[in-house]
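Of the protein chains in this complex, all but one are displayed in their positions.
Presenting subunit A:
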């Protein structure tokens, strides 16, 4: 028996700021393709995702949908850059067992009328689990970056510690970002925090950098690098950090 699958609309909470029109004509099987990951108790697993012009059709849809179970005391790390496709979307549905940890760093960059988004649903199902999600979005043109993060803490999941941080940087008028934190908490001894902010390039810093000899392009690259770097602080692999940063910054250099 196959499950009934239908394309979502923008009325669906998890697709609220998405480009659902782009889904039209997509193969339903491809749309509903999920990757299942299980992290055994006590182990650590890192997943790195890149959606870029290298591996995605600039006018197409590129979805990465993960279902993750993190075992007792295990750790799952997800680092991703979405810098390609008309609609580029990383979606994660994840459950944490006792004492497990989920670490996520996400970067979206894009212009034109593209939509690039991280959508997570993190369920703290047992006590003492922790999660930390950081998303940084840099957009221009009429580009949109989204982070929709839902956190469920069940009644028995005491001592849960969950954090979400989102920051958007808009390089041009017309670009936009959306952050939708959603917390469903049924335990009483938990720590859940989320922060969201949106801003523009710091023109004081840019003049300061220009006065030291940096061109507008060079100062922008440095400032954007510093901005998105937040999302990769917990990535304990310098070469991988640099690779992801370069993918995001090259996109910026190529299109602005």
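Quick note on the criterion: a contact is a pair of C-beta atoms (placed from the backbone, for glycine too) under 8 Å apart; a residue touches a chain by one contact, two chains touch by 3 or more; residues count from 1.
To be clear about the criterion, contacts and distances are computed from a predicted model.
Its record in UniProt calls the unshown chain "Fe-S cluster assembly ATP-binding protein", which is the match among "ABC transporter", "Monovalent cation/H(+) antiporter subunit G", "Peptide/nickel transport system permease protein" or "Fe-S cluster assembly ATP-binding protein".
Within the set A:58, A:174, A:195 or A:216, the residue that contacts the chain not displayed is A:216.
When the missing chain is restored to the complex, the residue among A:36, A:203 or A:238 that touches it is A:203.
Even with one chain removed from view, subunit A keeps its contact list with that chain: residues 202-205, 207-216, 218, 222-223, 225-227, 229-230.
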